[in-house]
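Note that one protein chain of the assembly has been removed; the remaining protein chains are unaltered in position.
Note that the chains are named A and B in the order they appear, and that numbering of residues resets to 1 at the start of each chain.
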Amino acid sequence: MEKKEKVIIGLCAIATIIAGILHFAHANEVLGFAVTAVALALLAMVVGDGTEQLGRRLGPGATGILQSGLGNLPELFVAIFALRAGLDTVVQYALVGSILGNSVLVFGFAIFLGGLKNGTQHFKSEPPRMIVTLMLLAFAALIFPTLTKELHTPAEPYLNQLDVIVAFILLAIFGASIYFSIKGDSAIAPQEEQMHSEHQQWSLKMTIIVLAGAGVGAALVSDWFVEALQPAMKTLGISEAFAGLVIVAIAGNAIENLVGIQLAWRNQADYAVSVIMNSSLQIALGLFPILVLLSFFLGGAVLTFVLSPLLVAALALAVLVSAFIVYDGESIWLEGLALIGLYCIIAVSFWWG
Amino acid sequence: MEKKEKVIIGLCAIATIIAGILHFAHANEVLGFAVTAVALALLAMVVGDGTEQLGRRLGPGATGILQSGLGNLPELFVAIFALRAGLDTVVQYALVGSILGNSVLVFGFAIFLGGLKNGTQHFKSEPPRMIVTLMLLAFAALIFPTLTKELHTPAEPYLNQLDVIVAFILLAIFGASIYFSIKGDSAIAPQEEQMHSEHQQWSLKMTIIVLAGAGVGAALVSDWFVEALQPAMKTLGISEAFAGLVIVAIAGNAIENLVGIQLAWRNQADYAVSVIMNSSLQIALGLFPILVLLSFFLGGAVLTFVLSPLLVAALALAVLVSAFIVYDGESIWLEGLALIGLYCIIAVSFWWG
Partner (left out) sequence: MEKKEKVIIGLCAIATIIAGILHFAHANEVLGFAVTAVALALLAMVVGDGTEQLGRRLGPGATGILQSGLGNLPELFVAIFALRAGLDTVVQYALVGSILGNSVLVFGFAIFLGGLKNGTQHFKSEPPRMIVTLMLLAFAALIFPTLTKELHTPAEPYLNQLDVIVAFILLAIFGASIYFSIKGDSAIAPQEEQMHSEHQQWSLKMTIIVLAGAGVGAALVSDWFVEALQPAMKTLGISEAFAGLVIVAIAGNAIENLVGIQLAWRNQADYAVSVIMNSSLQIALGLFPILVLLSFFLGGAVLTFVLSPLLVAALALAVLVSAFIVYDGESIWLEGLALIGLYCIIAVSFWWG
């Protein structure tokens, strides 16, 4: 284990403990919320590292499954606790916000910083395009319940059934995409070996201990995070929409994509784009439909694909714009700056929830 | 004439005769409807084969005109009878449904099956992109009356005039595209010679007999099909929207595009994409505007470009997604599967008409 990794795990443990103390001491809600958010982001990073280590022992095929399964664990925990607390709006916005955070903000920073350091960057290989094409298809399927609700009144009483059908179709494509990755034709998954060649390998025992610890930590902290969310929103005067779209999304998902920005900085633009876009794709094909189906059994709020129309519009622009940039095959820092600007405009629009 | 072709023509004749018997015997409406639908699909195939045979005698330029003119004959007959029966909603949905059927369902199957058999498929040559670009332009023109109706109230009383203007502009582009194909620069038309090199040539007499027979058959069966449609919809509880979008569209148009799937299966991805997308383009540039203009003189319902908003949204997603896949230049079976999934979601949304 490298020194940097040890530091992160240490910080993660400390943040988790402080979050726990603040939680049980019923301390100031904003402080408690901020600390749990930081702890959650760190735990997401550690779970990601642990999953990758485990994957390297089991081969590239297994890595895909593991990352799809374990990698989104923290987001899954937060969403489940939030749904049980009746915060389905927050969960919806957080899921779409994770996609926006990756496809616009993180992608923007990757292009901006990578371009400043390395000049015009090229991503010529096929994987980024495949991922973006699948993202477009997933997006088209995902927004259909909203379109149906807004534009086709006779179908309104059947939206729940449409949600279930869309969820099963998305999960079928998700399953097929995992099968596709395993079959060795690694066309859509970024090649892990090259990406992380510099990382030292952990011992198996260490890997399992870290993963188990981070998993339990994520479950606990997710609970505290959701509990702290509501009073913090009230105190800070933040709408549910903005809290989900920006804060929960960034804490739960986007931070772990710092690795994508790092790769762009090191001029590995192909891998950077694959990692960032794949993260969006997993949410659209996997996490969102699983939560929609799960929500029927959680006893809390029911999660639906029927989104706010503005959210669908923001998602459409994000998916389109990132698809064009990936299809271009070249990027300059100016495009990254424009993406960051676009993210700010989207975030501001939802500030007035 | 090959054995396979003889079998199809024989089946076609038998289906037409059975459809006639059921029609005049006033048999069970659902059975009668199903048989006429099958007969119609087979007639569409035979008309397609006959047109191609005639075209080969007259050179590649003439083939383009013939296919544009005769190839869509069955759809044209069905649409005319349906408009005279006041079923303009069915016709609208069937026209858009044909485009969706080609650009999403048939294209999806072509990519899916072609990819399973041949691995990653490439369509690098220019024709597919040209066709898709023209489809985008046709789509933009086509949806403008709907956009104007929904978003620009002052223009509402003038929508009929806008329809006529849009129809003339689309037909002008259609005429120019035929001229473009004839002029020998076969950039947008798939090269017939290579596509059908294995087919045996029919005698001219045989070609004309088959075409004439199939034409008359198509006219008769179209009439019976439309007459059987309304009681069948009532008995089966199917909405006009779904009947047009899925059933009429697939019976009248999509089946003949099995040839596109066949081409993909034989790893001729370029031709496959050209055939499938060209079929969508001909509906958008030719069949739809001709029917809009014709409908003023048929004495039945007037056909308009003003569509249901959800239909426009579905069309937008279909055109965009297929454009991106064609622009990518590579396809994997996973994308085909996702396209099929998307088609199912679209079809289901309109089930609740």
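FYI, a residue touches a chain if its C-beta (ideal position, glycine included) is under 8 Å from a C-beta of that chain, and two chains touch if they have at least 3 such contacts.
Keep in mind it's a predicted model, so treat the numbers as computed, not measured.
Screening A:17, A:58 or A:310 for touch with the missing chain picks out A:310. For the options B:34, B:169 or B:258, the residue in contact with the chain missing from this view is B:169.
Listed for subunit B, the residues touching the missing chain in the whole complex are 126, 129-130, 132-134, 136-138, 140-141, 144, 147-148, 151-152, 154-155, 157-158, 162, 165-166, 169-170, 172-173, 176-177, 180, 185, 187-188, 320, 323, 327.
Listed here are the subunit A residues that touch the chain not shown: 119-120, 239, 308-310, 313-314, 317, 320-321, 324-325, 327-328, 330, 332-335, 337-339, 341-342, 344-346, 348-353.
Assume only the chains that are shown with their structure count from here on.
Each chain gets a centre from the mean of its Cα atoms; for subunit A and subunit B, those two points are 40 Å apart.
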